[in-house]
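Worksheet for the structure shown next.
With one protein chain held back, the other chains of the complex are shown just where they sit.
Here the chain labels run A, B and C in written order, and each chain numbers its own residues starting at 1.
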Amino acid sequence: MRIQAWIDHPRFTQVVMVLILLNAILVGLETYPYIYDTYFPWIQWTDRLLLWAFTLEIVLRLIASRPTRSFFRDGWNVFDFVIVASGHLFVGSSFITVLRILRVLRVLRAISVMPSLRRIVTALLLTLPSLAHIAFLLSILFYIFAVTGTMLFGKVSPEYFGTLHDTLLTLMQMITLDSWASGMMRPMLDSTPWAWIYFMLFVLLGSFIVMNLIIGVIVTNLDRADNEGKPQQQPDHDQDNQLQELRNEVGELKAMIQQLSERSK
Amino acid sequence: MRIQAWIDHPRFTQVVMVLILLNAILVGLETYPYIYDTYFPWIQWTDRLLLWAFTLEIVLRLIASRPTRSFFRDGWNVFDFVIVASGHLFVGSSFITVLRILRVLRVLRAISVMPSLRRIVTALLLTLPSLAHIAFLLSILFYIFAVTGTMLFGKVSPEYFGTLHDTLLTLMQMITLDSWASGMMRPMLDSTPWAWIYFMLFVLLGSFIVMNLIIGVIVTNLDRADNEGKPQQQPDHDQDNQLQELRNEVGELKAMIQQLSERSK
Amino acid sequence: MRIQAWIDHPRFTQVVMVLILLNAILVGLETYPYIYDTYFPWIQWTDRLLLWAFTLEIVLRLIASRPTRSFFRDGWNVFDFVIVASGHLFVGSSFITVLRILRVLRVLRAISVMPSLRRIVTALLLTLPSLAHIAFLLSILFYIFAVTGTMLFGKVSPEYFGTLHDTLLTLMQMITLDSWASGMMRPMLDSTPWAWIYFMLFVLLGSFIVMNLIIGVIVTNLDRADNEGKPQQQPDHDQDNQLQELRNEVGELKAMIQQLSERSK
Partner (left out) sequence: MRIQAWIDHPRFTQVVMVLILLNAILVGLETYPYIYDTYFPWIQWTDRLLLWAFTLEIVLRLIASRPTRSFFRDGWNVFDFVIVASGHLFVGSSFITVLRILRVLRVLRAISVMPSLRRIVTALLLTLPSLAHIAFLLSILFYIFAVTGTMLFGKVSPEYFGTLHDTLLTLMQMITLDSWASGMMRPMLDSTPWAWIYFMLFVLLGSFIVMNLIIGVIVTNLDRADNEGKPQQQPDHDQDNQLQELRNEVGELKAMIQQLSERSK
């Protein structure tokens, strides 16, 4: 019970944020070889301390949530748990790179700790399903152009179109328009003068679909903003109620006059 | 009749999707020379089987649709038919590349088979007519700059402005902003210092028109989303009806009082 | 009078469009040296014929418009007149390039002849004034960065920052993000390691303002689309009228009952 009160206190979140910031600075400093070599024991010691602090935090939050199961129902809690737990799993192991990346990923906890960032990321993730269909369409386009590209240019330009996965990477570069003409198409025009048809078609179709993908997100976002910002139908319902009451009153009037009329017969 | 029932069954669409996926994996694997050379008979055999499976599917759907003509009224059906029929036409021919591309294009059938993708592609195609005018304007801009570009820089930079079609390709590259300055304009500035006027003018005009093209699509999409999402005038009609009934009732009241008044004379 | 009837006939516009198309093809063919050299007399002869045909068209339209002055009130007519008149002015002169560019510009007449294109270009031009302020802001940004860039990097990188106009061209390239880092910033980092501050600041500020420029156009376009598509306030006025009549009727009722009441005293 008291733990619950502790956790809900704003000071608790602030302390965790400071720890995450400390962790972030630490992993940043480590990338400078000079600092890493000189202060290695200090860094390792601080890192272990931080890991245990995060573990304590998770355990406290785990205890506070009743029933305990409900803790794992929130995706963010699961994320926190996995990040911290895997830190313990790999401790002392020889996968140093994995361990260091895990420590970097702890910076992501800043999102799960700050409610406003959590809300934004959730909102971003919610736009994804509405894009699923167009993303699938885009992947069909990618696949068809990847197979034909490898077939047609595999021998002409092995660097870009050598294998199917090379071509997929090339198409990804092409869709960002990075050197699609200057670096990729032009050098091929000498040997295969008709190559421009392939490139032009992909750039046009690709950017048309990507444009529609972006517009899809814009429309979804504007719709949501519209629905949030405009409870405009409410006054109409007020008027509906008023009209209903008016009709009731007129009905009463009618009954009264009926009565009057009958009496005066 | 029974065929109709078969075709409408969700299992039928699922089987066709699996076949398309199989076809997609097959054409993907073929691009790796090692796999192609080792398993050539297997690939050829599977491919023939797939072609006949697709043929069977089309024939079944053709029979099921009554009258048969109505089958060809749907553009998607025509597309399916052409893709599969041309597979038979070129079989055994020496145009191996054409045949392989046709097999790749069968992957596009995933769109015609899945109703949700069909709807999206139809929606994308519907935005095109509203862009026709601005696209025509853009092509006038391209043509004028292509002719002047070839005239002015044909001898200065034959790689980019040698012939009219070369210049058109260069303008296409310029509108995507790929190395327009670093690769094309700067090397020409030494010999023709005033070339920047041509490049600047095209980049400014071109991106202004393309921007308006994109905005056109956004506005069209938002309008459609608006029209779909807001049947908002309905409640007003409800109120109109209520007001009308209220007036009728008040009219009745009036008649009653009139009666009363006449009687009391 | 009869001329007016001629000009308004759709056939007239179609004939002019065909002439413009012919002119477009002619200037396109001229860019190929082989065709130009072989068919030179033919091309020159056709071109003169076309010029006189356009002159005749303008003269006819000039005569048909009464008073004649009103012809020059429409900007598009002035544009047509200048394009054709200047063709006569430079005839036989030695400014061959000017003459050829003028002939290319006649293709622009396709816009002034087709009403739908005219409307789109007018719409595009109408969005410009609403952008004037932000464009002025952008030019202040350009000027400040051009002067500081020339001051700071004039000796380090004379190619890009040698003089004020060089720097302005460099900034224009930078705002399109073409090789801003790979081609311009990175080679300078060795001699002036703090150069990234200048580049980053300009790219961030520049793209922020350009983004707002684009959003300005989107908002203007959406607003216009909104105003065109929604005469929605009308039904409310209908209801106002109905309510007013209802009140009148209730007022009459009141008077009648008053009368009744007085009579029953």
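We take it that a residue touches a chain if its C-beta (ideal position, glycine included) is under 8 Å from a C-beta of that chain, and two chains touch if they have at least 3 such contacts.
Only a predicted model underlies this, so the values are computations on that prediction, with no experimental measurement involved.
Enquirer: Specify the shown partners of the omitted chain in the complete complex.
Expert: The undisplayed chain, in the complete complex, is in contact with A, C.
Enquirer: Among A:L22, A:A64 or A:V121, choose the residue that contacts the chain missing from this document, as touch is defined above.
Expert: Answering carefully, the residue with contact to the hidden chain is A:V121.
Enquirer: Based on the whole complex, identify which of A:I101, A:A132 or A:I197 touches the chain you can't see.
Expert: Going through A:I101, A:A132 or A:I197 one by one, A:I101 is the residue touching the chain not shown.
Enquirer: Any idea which of C:V16, C:I83, C:L169 or C:V250 touches the chain not displayed?
Expert: In the complete complex, the chain left out is touched by residue C:V250.
Enquirer: Could you list which residues of subunit A touch the chain missing from the display?
Expert: 24, 27-28, 30-32, 97, 100-101, 104-105, 107-108, 110-111, 116-117, 120-121, 124, 127, 159, 169, 172-173, 176-179, 183, 214, 217-218, 221-222, 225, 229, 232, 235-236, 238-239, 242-243, 245-246, 249-250, 252-253, 256-257, 259-260, 263-264
Enquirer: On subunit C, what residues meet the omitted chain?
Expert: Residue positions of subunit C that touch the missing chain: 133-134, 136-137, 140, 143-144, 146-148, 150-152, 154, 163-164, 177-182, 185-186, 196, 200, 203, 208-209, 211-212, 215-216, 218-219, 222-223, 233, 236-237, 239-240, 243-244, 246-247, 250-251, 253-254, 257-258, 260-261, 264-265.
Assume only the chains that are shown with their structure count from here on.
Enquirer: Quick one: label the inter-chain contact graph as line, ring, star, complete or other.
Expert: line
Enquirer: Fitting on CA atoms only, what is the rotation between the copies subunit B and subunit C? Please report it in degrees, nearest 5.
Expert: 90
Enquirer: Take the average of all CA coordinates in subunit A, do the same for subunit C, and state the distance between these two points in whole angstrom.
Expert: Here the centre of subunit C sits 39 Å away from the centre of subunit A.
Enquirer: Using Cα averages as centroids, what's the distance between subunit A and subunit B in whole Å?
Expert: Here subunit A and subunit B have centroids separated by 27 Å.
Enquirer: Give the residues of subunit B touching no fewer than two other chains, as numbers and ranges.
Expert: Residues 177-179, 218, 222, 236, 239, 243, 246, 250, 253, 257, 260, 264 of subunit B each touch two or more of the other chains.
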